[in-house]
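Here is the structure we will look at, set down as structure tokens.
Only one protein chain is missing; all other protein chains are in place.
Each chain carries a letter (A, B and C) given by its place in the written order, and its residues are counted from 1.
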Amino acid sequence: MSVTPLFSAARNAMDRAYAPYSRFPVGAALKTETGAIHAGCNIENASFPEGWCAETSALSHLVMAGGGKVKEIAVVAEKMPRIMPCGGCRQRLSEFVADDAVLHLCDLDGVVETVPFSAVFPLGFTFEDGK
Amino acid sequence: MSVTPLFSAARNAMDRAYAPYSRFPVGAALKTETGAIHAGCNIENASFPEGWCAETSALSHLVMAGGGKVKEIAVVAEKMPRIMPCGGCRQRLSEFVADDAVLHLCDLDGVVETVPFSAVFPLGFTFEDGK
Amino acid sequence: MSVTPLFSAARNAMDRAYAPYSRFPVGAALKTETGAIHAGCNIENASFPEGWCAETSALSHLVMAGGGKVKEIAVVAEKMPRIMPCGGCRQRLSEFVADDAVLHLCDLDGVVETVPFSAVFPLGFTFEDGK
Partner (left out) sequence: MSVTPLFSAARNAMDRAYAPYSRFPVGAALKTETGAIHAGCNIENASFPEGWCAETSALSHLVMAGGGKVKEIAVVAEKMPRIMPCGGCRQRLSEFVADDAVLHLCDLDGVVETVPFSAVFPLGFTFEDGK
């Protein structure tokens, strides 16, 4: 168990969650190659498909701050120890992660386990021709 | 035509857009009841449905900053004068707008026209029972 | 009040809904210029933003059946009389509606009111340059 600045950023972001429909607050934080940390929370909507995840919010902050490759990801949720990013977030994160990015699985007290991001998103979908 | 701080925030956000697939950078900015301004850009994804709009990014900043009712919205795009929020963004914004919120339609030089938000999202969808 | 084949198709589709998270089943049906009817239900996901609306399912059936311009739309929900399509669905429908398309607002017994689609999605967002 370790309480890192990245975990704390995710944990604090969780407290900002707008989750009146699921009552399932989530926080996420991203550390870039330069050491900058960007955090976000989930933001739900009356029309469930129009809401978005904590990782999406965190990426919004990353990009608005000038971008950079993501080296570390931490996600924490109030009701779910070792919460995993959903498949959609794995796809969104994949657009910005460094090859050696790691994902920290957390409970409310800190990091429980760390795995390579590539281990949770093998054979990722990309669309180089579309650029 | 008027160049307001809100327009400038949207215009600057547009320059942060990650839009390698559409090559259609968009910026959005929101002003709350307290006068705070939160901005965002569109962030695309190889899997198009997994990307998100400038208004979503701006709402991510609003909520992470502590929330507040949105009174004014400005959106600007590089290639489209008087760009309108898409229907999905109208839905997302509707969760946070004040009753008398206004939408500023912009070109690259400033605000071109201002309309009530309710005029572009009449008979909005809500889900009070879900809360 | 009127119980049309289009309403019945939406009502029957509602019974197929996969809505274990919101417990809010919705059905939608679309009639094309040729009189063909295509229906769909909402299909939710553990990650709320990755689910989709009844109108999306109905459009999936429309397109797979060969497409065609949508002239009439009916939506019905178990717990919400006169349910409106969410903003995201207005955006998705706008890609396929005829200029004079109408939207039937329903309760569980039939059509309650009919409005022009353009009245609920004024100043729609399009992206002709992207085609």
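Convention: a residue touches a chain if its C-beta (ideal position, glycine included) is under 8 Å from a C-beta of that chain, and two chains touch if they have at least 3 such contacts.
Quantities reported herein were computed from a predicted structural model and do not represent experimental measurements.
Of the listed residues C:Phe24, C:Trp52 or C:Phe121, the one in contact with the hidden chain in the full complex is C:Trp52. By the touch criterion stated above, the residues of chain A touching the omitted chain are 22, 24, 79-80, 83-92, 94, 119-125, 127, 129-130.
The omitted chain makes contact with chain B at the following residues, 21-22, 44, 46-53, 56, 86-89. What chain C contributes to its contact with the hidden chain is residues 13, 16, 18, 20-21, 39-41, 43, 45-47, 50-52, 56-57, 59-61, 63-64, 66-67, 88, 91-92, 94-95, 125-127, 130-131.
The rule we apply is simple: only the chains that are shown with their structure count from here on.
Separating the CA-averaged centres of chain B and chain C is a span of 25 Å. In whole angstrom, the spacing between the mean C-alpha positions of chain A and chain C is 33.
Residue numbers of chain C whose C-beta contacts span two or more other chains: 22, 86-89.
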